[in-house]
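Only one protein chain is missing; all other protein chains are in place.
Right, chain A next:
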């Protein structure tokens, strides 16, 4: 395999006497869907927060494209092209789809109105939003001006993913994207994830849902006791294998107990 796009080595994060990350490693290759699974408290969310800039590790190194990086905030990670779709989605319910897509990076008009009076270029923002949504096949949303709160749970998830895909040039991290959704809507979101990968953007998928993980992931990173236990190929292992590794009921081959 080639160089990983995003990697981490020996990450350590302590909260008081609790060690959330204990020399954890992480590798994401371009064009893949990497699922991160682990029991509650295994430290997978700390790992994801460390690579998305939400927490700063005490030790260890993160590399993007082989270059060492350190993110002081999620904003910095975003500027480097790492977008995160949080479980809460981080959408403003009363604002429109288009407003939400551009939150924090609005387009201003050209000329005096934009420069001196800060006037937004709403037509351009609406056009861009509509284009991004239809690229991902989300165009059943009727009106780009409708408030996000009038959308269904799956549609909201779709808007959040579309926002990340529109701006996340390098990596998209999805935190439990199907946890709050019904069967049919989960199906749509999984298709959406595959769509995003087919456009060449690698995805980190954090999920508790084994069938979903095994369906879409190319590789599965199993996190246990603050570190990476192993990475398995979903085609060569069963879901019960994965659960057994996760809970420590069994030790995968090649890993010292």
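As a convention for this text, a residue touches a chain if its C-beta (ideal position, glycine included) is under 8 Å from a C-beta of that chain, and two chains touch if they have at least 3 such contacts; residues count from 1.
The rule we apply is simple: contacts and distances are computed from a predicted model.
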> Looking only at the UniProt record of the hidden chain, which name from "Cellobiose-binding protein", "ABC transporter permease", "SusC/RagA family TonB-linked outer membrane protein" or "NADH dehydrogenase subunit M" is the right one?
Replying inline: "ABC transporter permease"
> In the complete assembly, which of A:105, A:127 or A:250 touches the absent chain?
Replying inline: A:105
>> Tell me which of A:12, A:120 or A:179 is the one touching the absent chain.
In response: A:120
>> Looking at the full complex, which residue from A:22, A:65 or A:135 touches the chain that isn't shown here?
In response: A:135
> Among A:13, A:188 or A:223, which one is in touch with the chain left out?
Replying inline: A:188
> Mind pulling the chain A residues that touch the left-out chain?
Replying inline: 74-75, 78, 86, 88-95, 99-100, 103-106, 108, 117-120, 122, 134-140, 142-143, 147, 149-155, 157-158, 184-185, 188-189, 191-192
